[in-house]
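The structure under discussion appears below in the form of structure tokens.
Every protein chain but one is kept in place in this view of the complex.
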Amino acid sequence: MATTSPSLARAAELRRRGRFHPGDAALHGVTLVAALGAVALLALIAWKVVDQARPAMHRFGLHFLVSNTWDPGIHQVFGAAAFIFGTAVTSLGALLIAGPLSIAIALFLTELAPRWLRGPIGTLVEMLAAVPSVVVGLWGILVMGPFVANHLEPWLKHTFGFLPLFGGDPSIFGLLPAILVLTIMITPIVSSVSRELFLGVPQDLKEGALALGTTRWEMIRGVVLPYARSGIAAALILGLGRAVGEAIAVTQVIGGNVAIHWSLFRPGDTLASRIASQYQGATTKLQVGSIAYLATILLVFSLLANVAAQAIVRKVARRQPVIR
Amino acid sequence: MATAVTIQPERRVDLTPQATLPPPERRETVFDIRGLTARYGGVPAISDVSMEIYENLVTAVIGPSGCGKSTFIRCLNRMNDLVPAFRAEGEILYHGLDLHGPGIDPVAVRRRIGMVFQKPNPFPKSIYDNVAFGLRALGMKDGLDGRVEHALTQAALWDEVKGRLKMSALELSGGQQQRLCIARAIAVEPDVVLLDEPASALDPIATSSIEDLMHELKRDYTFVIVTHNMQQAARVADMTAFFSLSPAGEDGRRSGMLVEYDATQKIFTTPADRRTEDYVTGRFG
Partner (left out) sequence: MSALSANTDGLRRRRAVNRLMEAIATAAAFAAVVVLGIMVVSVARRGGAAIDLNLFTKTPHPFSFTNQPSGLANAFVGTAVIVGIATAMAVPVGVLSAIYLNEFARARVAFLIALALDVLNGVPAIVVGIFVFALIVVHHGQSALAGSFALSILMIPLIARATQEVLALVPQATREGSLALGVSRWRTTLGVVLPQTIGAIVTGTTLAVARVAGETAPLLFTSSIVGDRLQWNPHLALASVPLKIFEYSESPDPADHARAWAAALVLISFVLVASITARALAARSRRRMGLHR
């Protein structure tokens, strides 16, 4: 009894309704706009900052990078050399301490610590990253600063005084406090990225090394570190990027000075701290432009560092999906 | 309790002719599949499948693993559209309308042709909301409570859950979750329900209750069920299609193909093809 089924009539609907769903299109559109907005923000940041720097770029050109003057007075001459120097010294100095320290922390958290201790210590180290930089800076001036000036720097001077790095008079403000503050701020980042990397080293590789009769350190040196090498590079670059961009805590402890000198005890300025310290004083278009020029240098560096680090991270992630 | 379904030993080997199977001239065609070839990234998963599927019958698709059974059934409601590299050739006429034709809306297709999956996949919502979600989304909001109750009753789950409809569906047992998924699928009143190995993750009692369900519900729905369990096909299906792997082609690749399609009773007792016979008698290998 071949009655016409109701489904036959309904089948026609499949075509009548067509393929267009306003809701789908709307959601797709709205989310696309949001995602593109986030991407566009990056481009807009670059464009606006460079645009703001234009007067200074016209006036000083690339000479800005090597000029060691910051004269907002009647001469209106600006240059970034001292700040680039200060940035390089403080960031690399911080990385020099924080790098090995972070790798050691990550090794402790993945290979050495008893299992019950790994979670709590890992969390505490990451909490260090959550402390606002202005609080680190406050602590840096009022607690760390006197300690550095009264104990650490005199001792360094006494012991290594023959090095120009540790010449000069001990002081609360200077490059060394800035290095220490930056070390505190980037250690949690580098160590948490490194920890993820070490967790990704296959267990059988490690066991294979131990089965050969190696000590734990030899296993780490022979298997874990080489395996995670490129990832560690990425972690260090990320840490460097963070150190270079940190403004507030550095501004609080570095002292503010336009000078290139070898003593870590003397005050200086980084690109970021110079920008931050200018927030109330910039009056002329040229000075504002010069501040934006400093920001441009920072931006270019941070973009390069981040793209490089993320490229490495993604390449590593493809090789070894990190299991959490 | 309704779960107390006893497994009757005689049903396990029941290959007697299905009383409900009408003669060919009285079967109404739902799907007319012509030369269906499905590829993932250019590699064919099934090649040149042609068969008809009839209304208000249970059609089983059996065969060894990797022979494209799931690919086949997922073509029937365009579920494979979600796989980026998927391409289908040939025609799947649904009441005469080519499902892969121009202007066909896959969302409307799935609204008519529902699906129950291998692993129970209830939404992380309450039992009630699991059933009501589709109804609300499809605008079937009049008498929502009644519709939910009806669907849960049809799926033989109502008595077990009626007192705790607000409970999370994730707290149900596997068998209950699968029946909830069936309730969810039939609540929106589809024409066809596709079941992709619905019992493979379930214990025998839950399996049995789902098979009973299909017996009950086929008056209202057309069922297509993929199973690797021949006993199950023999128990529930009116028609059975046997899929297998083709011999290796020039490129050394094998793809799924339809070997034989006939009344279940015939497939399991007097198959026309040697390969079918080998498979149903367990000599396949």
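Each chain carries a letter (A and B) given by its place in the written order, and its residues are counted from 1.
One rule holds in what follows: contacts are C-beta pairs under 8 Å (C-beta built on N, C-alpha and C of every residue); 3 or more make two chains touch, one makes a residue touch a chain.
Values in this document were obtained by computation on a predicted structure and should not be read as measured data.
J.: Looking at the full complex, which residue from A:Ala149, A:Ala247, A:Leu286 or A:Ile312 touches the chain that isn't shown here?
T.: A:Ala247
J.: Could you tell me which of B:Lys69, B:His95, B:Arg111 or B:Arg147 touches the chain that is not displayed?
T.: Checking each option in B:Lys69, B:His95, B:Arg111 or B:Arg147, the one touching the absent chain turns out to be B:Arg111.
J.: Touching the missing chain, which residues of subunit B?
T.: Residues touching the hidden chain, for subunit B, are 77, 79, 82, 84, 107-112, 114-117, 119, 121-125, 133-134, 137-138, 170, 181, 184-185, 188, 190.
J.: For subunit A, which residues lie in contact with the unshown chain of the complex?
T.: 21, 23-24, 26-28, 30-35, 37-39, 41-42, 44-45, 48-49, 51-52, 100-101, 104-105, 107-109, 111-113, 121, 123-125, 127-128, 130-139, 141-143, 184, 187-188, 191, 215-218, 220, 238, 241-242, 244-248, 251-252, 272, 275-276, 279-280, 291-292, 295, 298-299, 302-303, 305-307, 309-310, 314
Assume only the chains that are shown with their structure count from here on.
J.: Using mean CA coordinates as chain centres, what's the subunit A-subunit B distance in Å?
T.: 54
J.: Would you tell me which residues of subunit B are touching subunit A in their complex?
T.: Residues 26, 28, 30, 55, 94-97, 99, 103-109, 112, 191 of subunit B touch subunit A in their complex.
J.: Subunit B touches which residues of subunit A in the complex?
T.: 1-2, 5, 7-8, 10-15, 17-19, 21
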